[in-house]
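Here the complex is missing a single protein chain, while all its other protein chains stay put.
Letters are used for the chains, namely A, B and C, taken in the order the chains are written, and counting of residues starts over at 1 for each.
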Amino acid sequence: MSLRCYFSQLLRSRLSAHSNTYKNSVRHATYKASPFAEDIEPTVKYEVSKNPEEWKYVERALPLTIVPQPIRKESYPSGWKPQTEDVKKLPYLVQRTKNHMIPVYLQISQRGVRRHTFVRKIQGDINLLEQELKEFLQKESFQPIRSQVNELTGIIRINGDHVNAIKYFLEKKNL
Amino acid sequence: MSNTTEKALNLLRYLPRVCISNIRDNPGAHKQARRGRGQHGGDYHGAGNKGAKARQSYTRLGYEMGNNPFYLRFPFEPYYKGHHLKRQYPPVSLLNLQKLIDTNRIDTTKPIDLVAIMNTGLFRLYPDQQHFGFQLTDEGADIFSAKINLEIQWTSEPVIAAIERAGGFVTTAYYDAQSLHAMINTKKFFERGIPIPRRMMPPPDAIEYYSNPANRGYLSDPEKISKERLVLAQKYGYTLPKLDDQILEMLKERKDPRQIFYGLHPGWVVNLTDKVILKPLDEELKEYYAS
Amino acid sequence: MLSNISKNLRTCTGYLHKYCSTSVAAIENKSNAIEPRTLAFPPKYQDPRQIWLESLDTIDQRKLALLELHPAVFAASPRIDVIQQNVRWQQLYRYVSYAHTKNKFEVRGGGRKPWPQKGLGKARHGSIRSPLWRGGGVIHGPRSPTPHFYMLPFPKRLIGLTSMLSVKFAQDDLHIVDSLELPTDEPGYIEELVKSRLWGPSVLFINLEDIMPRNITVATEQVKHINLMPAYGLNVYSMLKHNTLVLTRAALDHIENKLLENLHMNDPKAVLAKFKVDQC
C-alpha cells in the first residue's frame, strides 16, 4: 500500500488539529506547534487543485461545530414548536436544550418499577412552576402528585410518567 | 420573583471571598472506602455471623442445588444463528427526519445522505458491528411533507410513497464498511490525509435489492424508476406533485456508484489546513479509481 | 481564625470604598474608540452583565469603556460543589502515591515453621512473618506506584469554569484590561497598582497568547503572588488560588466564545466518550 503511506507522510507535516472560526491562540511550547524535522519528497506525481467549486463539496461534507439556530417557518409538520421570543417578563422559564428541545425526561430505575419525570434547565421562580405543575397534573391522576424541587440545580423531579403531559402544559403556556 | 441564580450571586457579594479552604462538595457525595479494620470496625468485619455471607460461599449463578438447572432444561433453538453475518441498519424514522428538518439541523436545499445525517451528531453507527447504514422507517409517514433528495441504505415501499407524495426523491445506496468509516467522521477522515476510498459493489445477496427500480436502487435504470414512481402514485392514490425548477436541479443530483461524497472523486486527498485537494496524475491510479 | 476574620473585614470595607469611588471617577472620553462587545448566542432570559474596561497605563484606575458579558458564562449559577469537584480532580489526576508495603511473601525470612505444630503448648504458627506477627507482612497495604488518575466528565469541567468565572465576577474579583502593556518594568509599579486599585494581594493576569509583553513579565518575575497565564491555561484551581483575576480584552473574547461554543456543541460524542488512556 505505497499509495497510502506516501500521501500521509506528505500531509502529516502540514495538518494541524482544526481550523477555528475565531483568532486561534497559538501554543509555542508544544510538540504540535514545533516545526517538522525535515520535508519528505513525495515519489508519485499529483496535482494540487485550489478550485473553490470542489472545496464547496468538502465544506458540505464537514460537520458544523455549533448547533444551528432554527429558522422561523409558518408551519412545523413534525409537531415541534420553537420557543417564544419575549420570555423576559415571565415568572419562570424552562430553557430549551442546545438541540432546541424541551428538557423533560423520563428516568426508569429499580428494574422498571420507579418512573420519575425530570424537568431540567429551569430559570426564575421554580417553586411557582412546581405548584402550577402539580395543580395541572393532579387533575388527571387519582394519586397525589409527589414532587421534589432542587433549587440549586434548577430541576423538578415528579413521581410518575408525566413527560408528555408536562410538554403539553409548557407548550400551552408558550414556553 | 425568586430567581435562584440571582439570589445566589447577590448572596456571594456579601460573603467572604471564595477560596480553596472555604468550599466543599455536597454532603454524602464521597462515601468512605475504608474497610472495617479495627476500633469497632473489627469483630466480624461487617460480614455477619457464619453462613454463606461470612464464608463467601454462595452457590454459583444458575445452580439449583443439583436440580436440572433452568437454563439447561430446554432443547437447543437456533435463535442467534448467523447473527454476526446478517447486515444491520439502525432505524431513522420519517418523524425524526421531519423534526431534524424543522429544527434546521438538516439543510434541505442540498441532497441528504448518510454524511448529512451523521453530521447532525444525533445518530451513532458502528460499521465494525455489521451496521451498513440507516434504514428509513414509516413512523410519521402521514405528516411528512418536505421536498428532499434523500439517499438512504434501506427502506420500504410505504416510506418511498410518503417521500414521493411530498414531492421528494429517495434512492437506496450500498456502502461498504471502509467507506462508512470515512463518512461517519468526515473531519477525522480528512485529517488522516489518505485518499478517499473507492466504494465497493454490493455483495451478491444485496445486488438484487439495489438494482431493483421498485426499491429506487442506485444501480437501477432511471427510466424504470420514473415508471415505478407512477405505479406507486396510483397504488397509494396520490398524484406526483409538479417540481418547481430551482430545486429540480438539487433533486436530480446523484452520486456515482464509486463515489462516497457528493462532488469528490475517489482517489482525491483533501488537505484541510491548506484548503487544497490533491489529485493523482498517475495513469495506473486514475484507471484504478475510475473503474 | 482571627487572621481570616480580619482579612474578610478588610475586603468588606474594600467593597464599600470601591462603591463610592466608582461614582466619582470620570469615564475616559476615549470609550467611543472601543467598539462595544456583541454577544454570540444572545441571552433570552437573563440580562447581560456589565464590567469596566480598565487600563494598566497608570497606577490609579482609569475606566475606558463599559463591556457587556454573557450571562451564561459570567452569571451562571455558582455551583460551589462542581467547583470543589474540579479542584479535587485537578489535585488528584496528577497525583501518584509511591507508598509501598511488603506482604507476607515479600518480607525477608519467615519461610520456616517457627516451632512444631503441637507439643510446645504455644500458639500454632507457620511463619514468623505472618500479618499477626510484629514485623510481619501487611495485608492489603499500599502498593507503589498507585496512580490516582481519573478524568472528570467534560460537562462538569465546563460548569466548573463558568461557575468559577461567575463567582469571581459576583465578588468583584474580575477585571478586564485592554492589554498587559506596562510603562515600566520595575515590580514596584505593578505592586503599587494592585494596592491602589484594591485588587487582592495575589493577582492572576490572563493573556490570549502565551508570549507576554516584556515589561509585565520582568515586573512580575520576582513577585511570587502575581502570575501570568495564557488563555488556554485557564483553570479552576488557579482562579481559586489567586484573589483577583485580570483578563485582557482578547482573552475575554476567546474564553467566552470557546465556553459558549462548548455549551452549544453540535457533536459531543468525541468529548463525552470515555477518556482513552493510551489515546490510540
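Please note the rule applied: a residue touches a chain if its C-beta (ideal position, glycine included) is under 8 Å from a C-beta of that chain, and two chains touch if they have at least 3 such contacts.
Throughout what follows, contacts and distances are computed from a predicted model.
Participant: Report the protein name recorded by UniProt for the chain absent from the figure; options are "3' exoribonuclease family, domain 1-domain-containing protein", "Large ribosomal subunit protein bL35m", "RNA polymerase II transcription factor B subunit 2" or "Ammonium transporter".
Facilitator: When "3' exoribonuclease family, domain 1-domain-containing protein", "Large ribosomal subunit protein bL35m", "RNA polymerase II transcription factor B subunit 2" or "Ammonium transporter" are compared with UniProt, the left-out chain turns out to be "Large ribosomal subunit protein bL35m".
Participant: Could you tell me which displayed chains border the chain that was left out of the figure?
Facilitator: A, B
Participant: For a quick check of understanding: of B:75, B:204 or B:237, which residue touches the chain that isn't displayed?
Facilitator: Going through B:75, B:204 or B:237 one by one, B:75 is the residue touching the chain not shown.
Participant: Residue-wise, where is chain B in contact with the chain that is not depicted?
Facilitator: Its contact residues with the unshown chain are 60-63, 70-77, 79-80, 83, 86-91, 129, 131, 135, 154.
Participant: Pick out the residues on chain A that sit against the missing chain.
Facilitator: Where chain A meets the chain not shown: residues 106, 108, 111-112, 117, 161-165, 167-168.
The rule we apply is simple: only the chains that are shown with their structure count from here on.
Participant: Is the number of contacting C-beta pairs greater for B-C or for A-B?
Facilitator: Most contacts of the two pairs: A-B.
Participant: Centre to centre, by mean C-alpha position, how many angstrom separate chain A and chain C?
Facilitator: Those two chain centres are 27 Å apart.
Participant: State, to the nearest whole Å, the distance from the C-alpha centre of chain B to the C-alpha centre of chain C.
Facilitator: Comparing mean C-alpha positions, chain C is 38 Å from chain B.
Participant: Could you tell me the distance, in whole angstrom, between the mean C-alpha positions of chain A and chain B?
Facilitator: Centre-to-centre distance between chain A and chain B: 16 Å.
Participant: List, in ascending order, every residue of chain C touching at least 2 other chains.
Facilitator: 46, 77, 266-267
Participant: Among the residues of chain B, pick out those that touch two or more other chains and give their numbers.
Facilitator: Residues 4-5, 8, 119, 121 of chain B each touch two or more of the other chains.
Participant: For the complex, give me every residue of chain C touching chain A.
Facilitator: The contact residues of chain C facing chain A are 44-47, 77, 79, 208-211, 230-232, 250, 253-254, 257-258, 261, 263-267.
Participant: Mind pulling up the chain B residues that touch chain A in the complex?
Facilitator: Residues of chain B touching chain A: 1-5, 8, 95, 98-99, 101-105, 110, 115, 118-119, 121-122, 140, 143-146, 186-187, 190-195, 261-264, 269-282, 285.
Participant: Residue numbers of chain B touching chain C in their complex, please.
Facilitator: 4-5, 8-10, 12-20, 23-26, 29, 35, 119-121, 124
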